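Only one protein chain is missing from this complex, and each of the others stays in its spot.
Letters are used for the chains, namely A, B and C, taken in the order the chains are written, and counting of residues starts over at 1 for each.
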Amino acid sequence: MKATAPANQPLAPGQLREVARYRVIYGDTDQMGFVYYGNYLRYFEIARNEFLRQAGAGYRAFEESHRLMLPVVEAHVRYRRPARYDDELAIFAAIPEVRGASARFIYEIRRVPDGEPLVDGHTVHACIDGEGRVARIPAELRRALAPSTSVE
Amino acid sequence: MKATAPANQPLAPGQLREVARYRVIYGDTDQMGFVYYGNYLRYFEIARNEFLRQAGAGYRAFEESHRLMLPVVEAHVRYRRPARYDDELAIFAAIPEVRGASARFIYEIRRVPDGEPLVDGHTVHACIDGEGRVARIPAELRRALAPSTSVE
Amino acid sequence: MKATAPANQPLAPGQLREVARYRVIYGDTDQMGFVYYGNYLRYFEIARNEFLRQAGAGYRAFEESHRLMLPVVEAHVRYRRPARYDDELAIFAAIPEVRGASARFIYEIRRVPDGEPLVDGHTVHACIDGEGRVARIPAELRRALAPSTSVE
Partner (left out) sequence: MKATAPANQPLAPGQLREVARYRVIYGDTDQMGFVYYGNYLRYFEIARNEFLRQAGAGYRAFEESHRLMLPVVEAHVRYRRPARYDDELAIFAAIPEVRGASARFIYEIRRVPDGEPLVDGHTVHACIDGEGRVARIPAELRRALAPSTSVE
């Protein structure tokens, strides 16, 4: 899995790192025998949650303390090879870009143990307040998300 | 479909009537080639929504006007024959019982056009207010749900 | 809804037309109060199924008669405004492009009755045979999908 750095090396900003493992269940598959295409967006969400948790910025805490939300405004998925029932998946994520009021996540899903890349994609998130207005991403979250990303 | 009365005859309280049609998509199936067992609870919800709408008591309006919710406290499903991709399903529902602070729905799902019974079940719902406390079902809703059901 | 032609006028190839209606259920929403971002890919699938059925080329029949499948290789979704519980959605689809062994669908989801555009996107599908090899889309399906699309 060349895309990831050893755990003890600092990652360049935007560099994918493994943030979660997931075991495919029957409920994820469809009759073609593969994971249903919409369910990869669930896996991307698992990755975001764990990415934020590992960055010391759990999304629940973020919502509660800042009264801000990060709804998705765009999602893109590229399906290269299918995941199947009982496959163990390694989910990678990175934040290559944090703007004033939006952030971009990128993802890669690989099969364990052979590291075969199955799916990749990205999501773009806006930062909005409780009234649905665009809001600036707090500096604290910005630092947690992408410590060395240059800020626009 | 013996369980249902002709459209122009009054239904006895608690008698199943067809409230919705649904076309099975790929996303509902699993690799066994059948609808995933958990998804029938989605179909039951479709039935509840349409049942309430047809009774003049849409659930959204109910939540908004009364600040009450009807969360499910029990669900039971009996899987008799599998539904498959692209099957058209007729979903039947009835409310055989409304108590002071709870109500029971029963369901039956049949395949169109042969009327083959596939799945049946029931759900029990508590009535709670915005603070999560048990609340009495308003008389107005009670009448809409089960006009001739004797009230406990 | 300017993107669609009146029902009695021929549509230019690739022009969006309404192919399905869908009523949002609780099971589609998340705690933000909106439809979960991955579920729009279910709505896109509903649109594909109905588009093919209306074109006289139901997907189930296509799979069974040709032993071919059209798995998705790319999906893109743009979230403009959220859909909410109990919203009725009008789902539009078109096939702007059919290549030798792939096809592209575009989608738009609008809220009924005000026609407010909520979500749009596209999917790209490869044509593969039962052994997973790329296969040419049969002329019969090609004609059904996009009668006047120039073929590459």
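Here is the rule we go by: a residue touches a chain if its C-beta (ideal position, glycine included) is under 8 Å from a C-beta of that chain, and two chains touch if they have at least 3 such contacts.
For clarity, every value in this text was computed on a predicted model and none was experimentally measured.
Looking at the complex as a whole, the chain kept out of the display touches A, B, C.
Touching the missing chain, out of A:45, A:74, A:97 or A:120, is residue A:45.
Residues of subunit B in touch with the missing chain: 32, 34, 37-42, 45, 69, 71-80, 82, 123. Touch with the hidden chain on the side of subunit A covers residues 23, 25-27, 41-42, 45-46, 49-50, 58-60, 85-86. Considering the complete assembly, subunit C touches the hidden chain via residues 26-27, 29-34, 36, 38, 84-85.
To be clear about the criterion, only the chains that are shown with their structure count from here on.
With centres defined as mean CA coordinates, subunit C is found 29 Å away from subunit B.
Subunit A and subunit B have Cα centroids lying 36 Å from one another. Under the contact definition stated at the top, the residues of subunit C that touch 2 or more other chains are 41-42, 45.
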